[in-house]
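Sharing a structure below in structure tokens format, with a few things to ask.
Omission of a single protein chain aside, the complex is shown with its protein chains in their original locations.
Each chain carries a letter (A, B and C) given by its place in the written order, and its residues are counted from 1.
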């Protein structure tokens, strides 16, 4: 269960929530240009763009949930369990395992448009990373300062959709979510007019009446509508921290307090972390459920030409404040 | 569970649904001017306005659910079980048992304004009609061609409210229902504008999008909103049958198919009858759940100066058509 | 704008509303077995099953909106303007113009299953009936006492879906509407439990609270949900008139009072007619907006072996009652 949003002020701010009922030990991981990705279908990949994002590291491999690269391309993978489709390897396509999609995009694409173009030739296979980490159904939000796309591998193959709203959640597929907005089109941040009964004296009893009908629950459709409403209507100044702050406020409207949304298995979904990529500064900002103070990792403080992963823990205390390269 | 509505075209059309899980044998009953009402607190009432409406007749007494009188005043009693209050008899007030309210209004008032004025002096007592027919909590919609009021005997005494919407259902009290409309004020019969995300291409996918948010369930609040929306926005020509037809269409939006709304005791609420008083013609129109063809009783065909009730059954077959005074 | 529903008690009752902002002069039309249909792609069709339904007759041709045949197959065409797709004539398919679909099904199919099977080979072409009556996008609900299907000619070709709910409205396509029900799955005809805040004293304030959240507006999605809720939960006895009555109550919940739903062009949508086919009796029941008393045409009173259309007007007065073969 996840929500992603991309907004533009003077530059792009791209982030997501990761909601789940347990943590797999996510970290902020910087992958330098010379780290070797052992690709399942095309051999070792020894040189690519540097990238930073949230990942779990398994067998020395960064399994990215989201991230950005040194060129400003951002991507996030979100749960898409019912509609995601995998295919047998194909001679005429670029075959990728699902866990390779984010490294492939971030490692090879200088723009979101290039990513969209390349993905049209990608064939998604059902390769597991390992027996313990099987392929799960995802779809992806991809953006840079110029464009935003959704990539969905569904029955019929990979589909790429332009996404001017910059919002993505989970099921059903993106085109449904987009079409579903028409049912909320009259909602506004303003005070509503009385259209109900002309001539009657009907007035709001407070602020916020223009958006009555905005859904407040945690279903994927409702989070999409809410995130879209907040993304479309929120505003802020042009500075870095103002943009990050606005994105965090948008995403907090899609966050879930522990105990308010059951996972299927008896546990509770909650927002394990929320992040914001800022390509203009190279900073990856994040908060976690129990550590609400924003922290950040600045990829420009790292060595792009290295060959080893650099890992920063996400866990931290209630007042945690960490920035790589600076004392806390 | 009931819904009442009063609309004005060239004249008044006033009607209601009666929803219940069983019938008590309602009839259309004409009470002529010289029928004697044995009043509980003020002795026998031997001369009053003639009236017609739906009633059950018990021990020769017409227990009216609704009706109109020869002067064009209409009244309907609707369920109000949690908020209705009864009081001990008072020296300084007109004491009435609940079952006497409708005869009192229709028998003595030439206008709705007069009824509102008189009711301010009424003290509602907890007199039962009989052991089998105890006093139940009701409130009343009262209208003529000029005015419309709601009367509620609540903790604190009888309250009279002007009701320009002409709609009434059940709990909570009328002022709540009126105030609650502010939460629906942006709904309209038209096609909505895109206020959600300026610049995005969001369009309706059919008619009716302007009223998305209108509640469709059978709770009293939802029926109030729906009946108000239909009453405020529906239109028709100026003829008698056009007005009756429009009122029936409004009320059918608050009607409940058998099986779709549980009564507390294991049965099902359904719309036992729907009626429409037309003071301009003196006709009382009605349909029942299983006899959907409109029928009517024309009070002007009756003898106003009589002293005995005239009773017409409401029950009838699927194609039933009855008008008093005419064969069928 | 239309709503169709099929329910089964001891037999099938199949009906629909036809909502539009103006009438084209609909009639109830009986087509006997030897009426010649001049098919656009397969020449004259001189012998077929007899059928009855609502149609406009243009140039001697019955343009059916809905109907049933002598074998008990029922079909209704509903507006589907955005998603309906037409195709060039195909050598390998049965090519039909849109206005031929209903005659084709009713004329040739003894069961709904046969209709579903045949339609899989149908190629829908963009033939106009005439310059004044161009092909409009529709989809179809098809049922008999055993099965119910939806047929949609969309990009990709004709799609047939089993429809156990028996309900159809307009856009988006049927699979969307079906999937959308999951957002209403907790609604019930009963009184709800307090799941919101265990330990708090939260109680319904009237009947109908179990269905709070049921949409009340006239958008196609909302009418689908409402009609499905009423169709699934309503009940009645096993007689003919009880079934017809139940179907009319279901459909009246999707009907629209004049003035409450704007058509695109400045007019108002309203429910021009509501019908109910009863294959068990061969009767086609109907009401119109301004003539709410049920009327019916009994196809078994007609001459199946004729070669000429038999036409009955739908228009009638407020108290209209017509049954073919009997005096009014």
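Everything below uses one rule, namely that a residue touches a chain if its C-beta (ideal position, glycine included) is under 8 Å from a C-beta of that chain, and two chains touch if they have at least 3 such contacts.
Computed from a predicted model, the values in this text were never measured in an experiment.
Screening A:32, A:77, A:172 or A:282 for touch with the missing chain picks out A:172. For the chain left out of this panel, the touching residue among A:130, A:164, A:290 or A:303 is A:290.
Mapped onto chain C, the footprint of the missing chain covers residues 164-165, 179, 181-188, 190, 192-198, 200, 202-205, 209-210, 212-213, 228-229, 232-233. Not every partner is drawn; the one left out touches chain A at residues 1, 19, 82, 170-172, 187, 189-191, 204-220, 222-223, 225-226, 229-230, 233-236, 241-242, 244-246, 248-250, 252-253, 255-264, 268-269, 287, 289-290, 292-294, 317-319, 321. In the full complex, the hidden chain is touched by chain B at residues 172, 176, 179, 183, 219, 221.
Keep in mind that, in the parts below, only the chains that are shown with their structure count from here on.
Once CA atoms are averaged chain by chain and compared with the all-protein CA average, the nearest chain turns out to be C. Chain centres here are C-alpha means, and the one lying farthest from chain A is B.
With centres taken as mean Cα positions, chain C sits 44 Å from chain A. One inter-chain figure worth recording: chain B and chain C are separated by 34 Å, centre to centre, where each centre is the mean of the chain's CA atoms.
Among the residues of chain A, those in touch with two or more other chains are 179, 183.
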